[in-house]
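Missing here is one protein chain; the remaining ones are kept as they sit in the complex.
And then chain A:
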Amino acid sequence: MEGLKVSKANLVVYIHPSKSRQVSNAVLRELSSMLFAYNEIFDGIVLAYDVNSFDKCARILPGIYPYFGVKLKVNMLLFSPKPDMLLEGKVVKLTHESIHVVVLGFASAVITEKDIRKEFVYRTKHGQDVYASKSHKRHVIKVGTMIRFSVKSFDEEILHIYGSLVPDNTGSIHWLDKNLEVVSLSDRSTKKRENEGQPLMSEKDAIDGEPSSFDTVQKLKHSKKQKVRQES
């Protein structure tokens, strides 16, 4: 899955003088207030932070309230979906008109009928609504399926993703992985990706639009070792 990155940030957190006795608590509270909201400076949603170190010396601001600035080095896990990135999520609702997906357990995504490639047709199988592929009998998307989809747009305010199943390398992850014969590797990485949310693909793949799964997996392995960390 794309859209996740770990960034090293050098921050200055301003603390109210009344909190001077519990600086580290105040710092953490300040950082926590940034969670699960889009932040323009970081260009992404802060999912987690890890304070590496903070400066023992703080700068006191002149003024009526002498706020003091504490310098921090923080590792941030950021989620910033951009158009054409490939994301993964779980289908929570499926109707004729749309597929609703939850990504990473918090962001909702919707794929409307017009963004589902014609290969998929809506059917009711055993009383359950599904989108099934015409060309591959086993390629089925239903409630509970983990799917890979590409990002069409992203609403930063409400963290709502508009997705698309038009590219060929999108659809049920299970099916995609199996049919590209890299089952064992992908299965393992799928799980891990969900849990750890590491930066898994380079941006180039996403721009190219059609990286083969094999390529993806190779790159995943690569990036896992390197753990690309970007300065934000």
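In this text, a residue touches a chain if its C-beta (ideal position, glycine included) is under 8 Å from a C-beta of that chain, and two chains touch if they have at least 3 such contacts; residues count from 1.
Following the convention adopted for this analysis, contacts and distances are computed from a predicted model.
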| item | value |
| --- | --- |
| Undepicted complex member, UniProt protein name, chosen from "RNA polymerase I-specific transcription initiation factor RRN3", "N-terminal E2 ubiquitin-conjugating enzyme", "UDP-N-acetylglucosamine transferase subunit ALG13" or "RRP15-like protein" | "RNA polymerase I-specific transcription initiation factor RRN3" |
| Candidate in contact with the missing chain, chosen from A:Ser33, A:Ser53 or A:Thr124 | A:Thr124 |
| Residue touching the undisplayed chain, where the options are A:Ser98, A:Ser133 or A:Asn179 | A:Ser98 |
| Chain not shown: contacting residue from A:Val46, A:Leu159 or A:Ile173 | A:Leu159 |
| Interface residues of chain A (partner: the chain not displayed) | 18, 21, 36, 92-93, 95-98, 100, 102, 105-108, 110, 112-113, 124, 155, 157-160 |
